[in-house]
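The complex appears here minus one protein chain, its other protein chains still in place.
By written order: A and B. Residues from 1 in each chain.
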Amino acid sequence: MSDEKALTLLIGGARSGKSAYAEQLVTDYAAPWTYIATAQAYDEEMGERIAHHRARRGQGWSTLDAPLDLAGALDAVPAGRPLMIDCLTLWLTNHMLAGHDVDAESARLADVLRHPRGPWFVVSNEVGQGIVPENELARRFRDTAGRLNQQVASVADTVLMMVAGLPLRVK
Amino acid sequence: MSDEKALTLLIGGARSGKSAYAEQLVTDYAAPWTYIATAQAYDEEMGERIAHHRARRGQGWSTLDAPLDLAGALDAVPAGRPLMIDCLTLWLTNHMLAGHDVDAESARLADVLRHPRGPWFVVSNEVGQGIVPENELARRFRDTAGRLNQQVASVADTVLMMVAGLPLRVK
Partner (left out) sequence: MSDEKALTLLIGGARSGKSAYAEQLVTDYAAPWTYIATAQAYDEEMGERIAHHRARRGQGWSTLDAPLDLAGALDAVPAGRPLMIDCLTLWLTNHMLAGHDVDAESARLADVLRHPRGPWFVVSNEVGQGIVPENELARRFRDTAGRLNQQVASVADTVLMMVAGLPLRVK
């Protein structure tokens, strides 16, 4: 439990160490900790990876699965409890694949994150620094993900960009 | 009007908030402001987007279209006038599609930007931090855009990297 109410956004590329670093920041607080997972087990391989990650985190952690209803999952976590969301980009993918209005969902989520009820850490991907994708869906996803990252960053107290496992403070 | 003569480069990925932040920096100066647009309306949809952006900027702004002749457009702006160029990457694309010598054009532009005649803000894309593109033209574009960004950064007084709508000072 902690008196601190603050939102930290960790943004980075693939394998930039953002999840591991977020875990470390969460566990600087006293247990118990909550891990909100947005990954969906589309197949057996993915299911095994998720189980593997859950086992790695070990004692002190409880896991909530929230592939779509992140606001609901956040509501279910007691005030003061340190938590991390891993990750926004997968959550956005799930909504996009479900055909939902992603901009409305993003705005709704940013509203919830504006008032953290404990030390909250959110992991997201930077996906906009490569060449323009040829695939139209990929372009649309890139735009939506970029807008979501901007919205969350604007309500965050701290924004870290992860580079090769190291944090660079942006806000 | 302003006595300040300085060049600021804003570099960032897709939807990193670079244009909106540049607009904000320009309007910190007294109006009128000049917006130099490099986008070309290849089709109706693009034409509507451009008209939409122009309407959004509103009073105090005048717009110059310069899909190819950026040096000429800059020459046409009175000294001391705050301006922004949005963006270098589209300008480079236009030259590439027109079959021009892009390295010569880049060098010529960097020469003009070396001597800003007011508070000038230039927006450009980072496109080199993804995986190597399979498409040969995309690889060539990525290399050229990277070299152009380096040239403009070397003559800029300030370089900002935009991450999720937030500026990170690089120079």
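Just so we're on the same page, a contact is a pair of C-beta atoms (placed from the backbone, for glycine too) under 8 Å apart; a residue touches a chain by one contact, two chains touch by 3 or more.
Here the structure is a predicted model, which means the values were calculated and not measured.
The chain not shown here is touched by just one of B:Ala51, B:Ala98 or B:Val170, and that residue is B:Val170. The residue touching the chain not shown here, chosen from B:Leu70, B:Val123 or B:Ala145, is B:Ala145. The chain not shown here is touched by just one of A:Gly13, A:Pro67, A:Pro82 or A:Pro119, and that residue is A:Gly13.
Residues of subunit B in touch with the missing chain: 9, 11, 13, 126-132, 134, 142-143, 145-147, 149-150, 152-154, 159, 161, 168, 170-171. Counting over the whole complex, subunit A has residues 12-17, 126-131, 133, 135, 138, 141-142, 163-166, 168 touching the chain that is not drawn.
What we mean here is this: only the chains that are shown with their structure count from here on.
Subunit B has its Cα centroid 32 Å from the Cα centroid of subunit A.
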